[in-house]
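Down below is the structure, laid out as structure tokens.
For this view, one protein chain was removed and the others were kept in their places.
Up next, chain A:
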Amino acid sequence: MTKHPARAWDQATARTIIDSHRAEPGALLPIFHALQDTFGYVDREALPLIAEALNISRAEVHGVMSFYHDFREEPAGRTVIKICRAEACQAVGCQGLVDHVEARHGIALGETTADGAVTVEEVFCLGNCALGPSAMVDGKPLGRMTREKLDHLIAAARTGRQ
């Protein structure tokens, strides 16, 4: 959701985060979100810590994490481009954008470029359905998306310009 957390995984920080949420009713999602906001993903090593803190099984922690599309097991690219593939955006050609990104840049949905610069993902509805096709780049909504704009975004991400 946010632009990229510089922080490398460390257990002590993770423990502090987990502890600050453990008393909340239904704390699991807030914990995953907080870890991912900090580290950019939820490290495997966090799972037993969470299980212990909430007194549930590791399998349960893993089961919940894997159920939700948002949580990552490893870091994403430095820039995350989400392209909306829901009906309102389909009506104005979002599939063409997805096909273009794959054909021109070699990035299929769900993939990250080898240089770690860009991850492209699908999303179903950003609530920007009157100004589609829509995308979200590092949490910023972008409407009336075109192939050219995507080319610029990807090029900028790869050369480190923002």
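Here is the rule we go by: a contact is a pair of C-beta atoms (placed from the backbone, for glycine too) under 8 Å apart; a residue touches a chain by one contact, two chains touch by 3 or more; residues count from 1.
One rule holds for everything that comes next: contacts and distances are computed from a predicted model.
The unshown chain of the complex is recorded in UniProt as "NADH-quinone oxidoreductase subunit NuoF", chosen from "NADH-quinone oxidoreductase subunit NuoF", "Ferrous iron transport protein B", "Leu/Ile/Val-binding protein" or "AIM24 family protein". For the options A:E45, A:E87 or A:D115, the residue in contact with the chain missing from this view is A:E87. Residue-wise, the contact with the chain that is not shown comes from A:L142, picked out of A:L35, A:V101 or A:L142. Contact residues of chain A toward the unshown chain are 1, 25-30, 32-33, 54, 63-64, 67-71, 86-93, 95-96, 99, 123-132, 134, 136, 139-144.
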